[in-house]
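Heads up, one of the protein chains got dropped from this complex, but the rest are sitting where they should.
Lettered A, B and C in written order, each chain numbered from 1.
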Amino acid sequence: MDRALIRSFGRRVRLGMVGGGSDSIIGGTHLLALRADGYCELVAGAMSVQPEIALSSAQSQMIDRERAYTDWRVMLEREAERSDRIDAVVIATPPQLHFPIAKAFLECGIDVICEKPMTRDLAEAQELVHLVRDNNRIFCLTHCYSGFPMTRHARALIKQGAIGRVRMIDVIFAVGDPGTSVDPENPEDRHWRFRATSIGKASILGEVNSHAYHMAGFVTELKGQRVSAHLATFAKNREVFDNLYATVEFSDGAAGRFWSSYVAAGNDQGFSFVIIGETGQLRWSEEDPEYLWFKPIGGPAIRHSRGYDSNDPSATRHDRFRAGYAEGYGLAFANLYVDFAQAVMARQLGRPYREYLAILPSVEDGLSGMKFIEAATLSHEQGGRWVDCAPPN
Amino acid sequence: MDRALIRSFGRRVRLGMVGGGSDSIIGGTHLLALRADGYCELVAGAMSVQPEIALSSAQSQMIDRERAYTDWRVMLEREAERSDRIDAVVIATPPQLHFPIAKAFLECGIDVICEKPMTRDLAEAQELVHLVRDNNRIFCLTHCYSGFPMTRHARALIKQGAIGRVRMIDVIFAVGDPGTSVDPENPEDRHWRFRATSIGKASILGEVNSHAYHMAGFVTELKGQRVSAHLATFAKNREVFDNLYATVEFSDGAAGRFWSSYVAAGNDQGFSFVIIGETGQLRWSEEDPEYLWFKPIGGPAIRHSRGYDSNDPSATRHDRFRAGYAEGYGLAFANLYVDFAQAVMARQLGRPYREYLAILPSVEDGLSGMKFIEAATLSHEQGGRWVDCAPPN
Amino acid sequence: MDRALIRSFGRRVRLGMVGGGSDSIIGGTHLLALRADGYCELVAGAMSVQPEIALSSAQSQMIDRERAYTDWRVMLEREAERSDRIDAVVIATPPQLHFPIAKAFLECGIDVICEKPMTRDLAEAQELVHLVRDNNRIFCLTHCYSGFPMTRHARALIKQGAIGRVRMIDVIFAVGDPGTSVDPENPEDRHWRFRATSIGKASILGEVNSHAYHMAGFVTELKGQRVSAHLATFAKNREVFDNLYATVEFSDGAAGRFWSSYVAAGNDQGFSFVIIGETGQLRWSEEDPEYLWFKPIGGPAIRHSRGYDSNDPSATRHDRFRAGYAEGYGLAFANLYVDFAQAVMARQLGRPYREYLAILPSVEDGLSGMKFIEAATLSHEQGGRWVDCAPPN
Partner (left out) sequence: MDRALIRSFGRRVRLGMVGGGSDSIIGGTHLLALRADGYCELVAGAMSVQPEIALSSAQSQMIDRERAYTDWRVMLEREAERSDRIDAVVIATPPQLHFPIAKAFLECGIDVICEKPMTRDLAEAQELVHLVRDNNRIFCLTHCYSGFPMTRHARALIKQGAIGRVRMIDVIFAVGDPGTSVDPENPEDRHWRFRATSIGKASILGEVNSHAYHMAGFVTELKGQRVSAHLATFAKNREVFDNLYATVEFSDGAAGRFWSSYVAAGNDQGFSFVIIGETGQLRWSEEDPEYLWFKPIGGPAIRHSRGYDSNDPSATRHDRFRAGYAEGYGLAFANLYVDFAQAVMARQLGRPYREYLAILPSVEDGLSGMKFIEAATLSHEQGGRWVDCAPPN
């Protein structure tokens, strides 16, 4: 990893975080990812809606007491006044808060890293696209699986024609852990992910399947056109859907499927894809992330490994270790932070910075994702009818 | 493998074969399977509709010249007159001939081993069920993947409750070899598998997906209730569908998916399943057939191997080699022949024989399969509408 | 598999078997292997030293009563008189009987298939080489792992220079099953494999390691030059060695290791190799036999699969199924029988037949193997001293 840019910048990118405290599932991953390569430092935070957790979480992260906030609005106000104010905010809250927080920070000239699903609905997403553009900010949606070198290499191989024209896209994100879980009898005791009132009955589309849908477009550069979806609920006392089967028509005549689940008992992480073209296929699984299988038709299978110089530059530019030394999930997530931080640094130094953002999940990707969620929900409600899901212009 | 029965019987089961000659794809596998364990011998054959191929194929199999036929009707007539006539006939012809051949031999008191799909349509299947029952014959449909010890072990584990109540069934039979194939310009030059006139436009349902559908029922003992199917054609000049995506509702509240394909470029064989229950899952792939993965929720994965004494008796009773010595596809296919031959021997010896047939694919399984083909075809024609596919009584 | 030769020959190759009855470990594998492809038939046998087992085993194999013998000498005498006498004898007895049986049949003009280790000692091996040559017979030593298409492909790839000059050879045959076994207190009750008096204290060298040593030479075409060996005994009440570690210097400057064991608890079959050259490596494991891994230096790993047309002809010429349909151990063993039978047929038809024997384990291979056994035993006795093991001329 080339460090000339950070030497020129002379400091780390300063981040503030909203949510992501010790009561968060994803917070710890962001924290590790932002620290790992030394490009960023967390200097401020309103890390929980629970004040006590917000403060103890900030303390655990060695955030100065004066920058440990209990309300993101206060954080924005105070940070805006500082000369060493944060360069960017990390939004790691439940999804219904993404939009107002992002809006406020963007309008204050602060770049944004935002968890998925991007917004609560399509209308918010459309507005957020305009906010990012109008305020001319850097925005990254943390579809973290696009940070793995081997998904980036897959994207490059497909672009280079390794498997010919893409015909079929099969993406699975079937999580197993909570498979047996009986949701608590008392609705109040249920996690927000499983509460229809807080997040909507079809929350699996945003919480889980949005990663799969982004990945389909990320590696193939095709767009969903129509979707036929079936949602179902298996777990006891569960008020939201916990399983999705969807069939999708993509641009350029490709077809595909998605399976997202909270009840794939026995699965661990459960994210994988198979992309089939006219002359071969690519396979990748998040549980075995250092490898990308390329199987050309009629010949031996080729197992690409992270770390080889022969990989695409998009897959090698963050390599920390040689092939055989697994980088894993944390450093894949960190790749997003490096890309983001380099863009922020380059821009503040007045250098070209768009290249760093080229394959980072964008606000437009978030918009496509929200469109798909809306379409799939509608299709399910109409008995699996084909519904248009092409991203709005 | 216990050989007391064959010693009592004092000879091998005598088989005749219709089709399966050197112009057949599947014939060689039947021949190996019937020979491998020494329970059967091929003594007669009308192995091709091309007389020359029929005779040379019989000669390759060391069939006596007088029992090398060029017409199955003649074969039936002549064999019926012999004191050493065949005990059973193997039908390895294109599917449209299965019914008339099976009917003729059954009515002549000869047992039947029949390739899939069982018949041309549902009506024939229903009639065949009656023919088998009325003539009181032994009938085996060669859904060969049910011959693998590890699919049998999967069935036993599910029955024993290893994964709890079954929730999801995902079966794939996505073949890759002919993926790039451009079918010949001249329809006359196309293989019968890809000719709509000979076999129907939705032939992939019978030729490929019938195996997947049988497997779903074989391992879970659940029945399909409703299907929503999408068929598509990808290959150039192809007059039949070459890709199927189907979503299915099964009995007992389970849901599932099928993907069958001729254009999964880069796949080799491409048959696999994942069965998910409330407390764990089972995974098996035909390309790695000696292993069955059992993943209970929240604990280590357990890799069952063919050959262990701790496996279910249905999985061990044909074991030829210890664990670690792969038996592979040919001997899995042979397991059907051993079961079938043992049933034939036991019955002729006046002993109980039904146990040998207990998990062999039956004429009723064939009927269920034909019902599913009809329902899936209709669903596709109606834009993926849910169509009832529960097997007729 | 081309069947023109068997059609010309007009019958199957007639085999007699000595040993291999129901009290034998390896007999069933030979029987399956000889039957599978229809090139051979077992027409005579003296299948056990126990007369009762000899007769019931013959009966199980549908051998005519008059050709079911209880003494191999009688079998030789009677068969020699028949016009339809056996073409070849299969010797599947304990090793101390291999030599006298092979000698007698060879001198009677009957070809030989012989189990390993070839003889009891080096002197017998040297004499057997002369017997085969002087009687001008076809002889095959069943080092069955050389029958796997992927070990044959490995051999071809090395010959073609795929991994450059060979530097390191690592072969393991570490069997796990009897790992916990406490041998019976009473020496009389121990299996002959574990009786020093019947087979010698270093029997693991012949029973197990001879396969590994043959494989090293088979795939690399290099010869062992010097060996440093350590033998040990781990199991309770065991009178023979049950573990071997050996370091070997090969011709052309290569080095290597062998590990053979009866006490590798938790292993199933346990046979594998890694061959490393200057520019890459090949890996194969008997438990995953359809694949051969070729890893060139600095680039993606390539997984060759049995069944591809692009494989070496030595690896494809017996292909029964397409890639993805595992052939397994039984059919790999059967490949030796096909090669052997084709040689026998071609020779009797007056056609060139040496090509069929080109890579079959030969009597000379057996001689090399016996030399290694002698050298390794000596090395162990002398504290691991380097001992010359180059095959005698």
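As a convention for this text, a residue touches a chain if its C-beta (ideal position, glycine included) is under 8 Å from a C-beta of that chain, and two chains touch if they have at least 3 such contacts.
Keep in mind the model is a prediction, meaning the values are calculated, not measured.
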Option from A:A36, A:C140 or A:A315 whose C-beta touches the chain left out: A:A36
Contact partner of the left-out chain, one of C:P149, C:G176 or C:G324: C:G176
Touching residue (missing chain; options C:S198, C:S251 or C:T279): C:T279
In subunit A, positions touching the absent partner: 1, 3, 6-7, 11-12, 22, 28-29, 31-32, 35-38, 56, 59-62, 177, 267-270, 286-290, 305, 307, 320-331
Interface with the unshown chain - residue positions in subunit C: 163-164, 167-168, 170, 176-177, 179-180, 228, 230, 232, 234, 243, 245, 247, 255, 257, 259, 261, 263-267, 276-281, 294-298, 301, 383-386
Missing-chain contacts mapped onto subunit B: 294, 298-305, 308-310
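Basically, only the chains that are shown with their structure count from here on.
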Centre distance in Å when subunit A and subunit B are each reduced to the mean of their C-alpha atoms: 44
Per-residue overlap in subunit A, given as positions that touch at least 2 other chains: 294, 298, 301
